[in-house]
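With one protein chain removed, the remaining protein chains of the complex are shown where they sit.
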Amino acid sequence: MIAFWVLGTIVIVSAVWTITAKKPVYSVVALLANFAALAVLYVTLSAEFLAVMQIIVYSGAILVLFVFVIALLSSGVAPFSAGPNRMPKAAIPAVVVVLAALGFLVYATAGVTAVAPGSVHTTSTVGPVGTAGIFGSVADFGKALFTVQLLPFEVTALILMVAVIGVVLLAGDRAPYVPSRRRAAEVERSMREAIVRGGE
Amino acid sequence: MPVAIGNYIALSAVMFFLGVAGVILRRNPLVTLMSIELMFNAANLLFMAFARAWLANAGQVFAFLVITVAAAEAAIGLAIVVTTFRDEKNVDVDEIRLMRG
Partner (left out) sequence: MNAVHHVMGADGSYPLLVALWLLPLAGAIACWAFGPQLKTAAGWLASAVVGASFVLVALSWGAGTQHAGGALGAHQALFSWIPGFDLGLLLDPLSLLWALIITGVGFLIHFYSMGYMDGDRAYARFFAYMNFFVFAMLTLVLSDNFVGLLVGWGLVGLASYFLIGFWFERPIAAAAARKAFVLNVVGDVAIMFAIFAIVATVHSTAFGDAFSATGAYGPGLLFVICVALFIGAAAKSAQIPLHTWLPDAMEGPTPVSALIHAATMVTAGVYLIARCAPLWNASHDAQLLAGTIGGLTAVAGAILGCAQWDIKRILAYSTMSQIGYMIMGVGVGAYEGGVAHFFTHAFFKAQLFLASGLIIHALADEQDIRRMGGLRTKMPFAFWAILTGVLSICGIPGFSGFFSKDRVIYGALQHGHPWLYAAGIVTAGLTAYYMFRLLFVTSLGEYRGDAASDSAHHPHAPAWIMGVPVGVLIVPTVAIGGVLMFGGDDSPWARYFAPQFGAQSLPAPAISEGLTSIVVLLFVIAGFAIAWWRYATKAAQADAVARLARESARMPALLTNLFYFDAVLDLLFVRSAQLFGTLSARVFDPHIIDGAVRELAFVTRTAGVFVQSLETGLVRAYALILALGAAGFIVYYALVAGGLH
């Protein structure tokens, strides 16, 4: 209980920090804290394997990737986010609506106690019910992953392969499409001319 | 001591919308990608919570899938960022407006 509140606070604070940090490196650090706190939360939820995955994949692989990219892009002197803010003013009420919905959602769900983690569920019979003692152990999860849930596991392999191919295509030496800003400006100008011609 | 499932939902919701806010408000593509990771993790947190509540490890398997997708997404997204802003002086998602009507 106390762990949840502590960890939840860490999660929220680090998330806020992630999206508000001036420099992306700070965002990465905040995100690291966020993911670590989440990993601990997963342990409290009997998801041992995924807690480990969280640390290895996210903190170890993805965030390092982010750091590499930051290093790559900021090797020069160029600042981030130098252009004007183009978000239209009309977006403000939309943001307000979204925030209001969020507020309502938090308000409405915070009190829900029908199902309590850590105890056998009481209200729902949906889904396979494992044994409480070994639930979430690596053995249990691994057995499920290679038997009942084999198809999703294979799908993850496919997704990763597609991602690899995509990255090679995009960032490789002979990338077929480079959406540079110069290129974007050219395309945009030609489209505007076409629209103006078509409209007359 | 058990924690009400609603608290997990609320935490997940807050985290998810912080991710949304990051995508909407920040113009740095790297922060945008990180905000997306936040949203993925918010979803994962829910999966974990409900898997524990119902003692059904299908939710964990799905979270596993989400982590994979998030990794792939991060890889491709960063590749796009790198190729797009390799030659640029600054990095701003607002500068890429190919889909403007």
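In order of appearance the chains are A and B, and numbering begins at 1 in each one.
Keep in mind that, in the parts below, contacts are C-beta pairs under 8 Å (C-beta built on N, C-alpha and C of every residue); 3 or more make two chains touch, one makes a residue touch a chain.
These figures come from a predicted structure and were not determined experimentally.
Visitor: Sort through A:Val64, A:Val97 or A:Ala139 and give me the one touching the missing partner chain.
Guide: A:Val97
Visitor: Among B:Ser12, B:Thr32, B:Asn57 or B:Thr83, choose the residue that contacts the chain missing from this document, as touch is defined above.
Guide: Final answer for the missing-chain contact: B:Thr32.
Visitor: Residue-wise, where is subunit B in contact with the chain that is not depicted?
Guide: 17, 20, 23-25, 27, 32, 93-94, 96-101
Visitor: Spell out, residue by residue, where the missing chain touches subunit A.
Guide: That gives, for subunit A, the contact residues 86-88, 91, 94-95, 97-98, 100-102, 104-105, 108-109, 112.
We adopt the following convention: only the chains that are shown with their structure count from here on.
Visitor: Once you find the CA centre of subunit A and the CA centre of subunit B, what distance in Å lies between them?
Guide: 2
Visitor: Can you tell me which positions in subunit A touch subunit B when the two form their complex?
Guide: 1, 4, 8, 11-12, 15-16, 18-19, 21, 24, 27-28, 31, 34-35, 38, 41-42, 45-47, 49-50, 53-54, 57-58, 61-62, 65-66, 69-70, 72-73, 76, 78-87, 91, 95, 98-99, 102, 105-106, 109-121, 124, 126-132, 135-136, 140-141, 144-145, 148-149, 152-153, 155-156, 159-160, 162-164, 166-167, 170-171, 175, 178-182, 184, 187-188
Visitor: Show which residues of subunit B lie in contact with subunit A when the two form their complex.
Guide: 1-11, 13-15, 17-22, 24-28, 30-31, 33-35, 37-38, 41, 44-45, 48-58, 60-65, 67-76, 78-92, 94-98, 100
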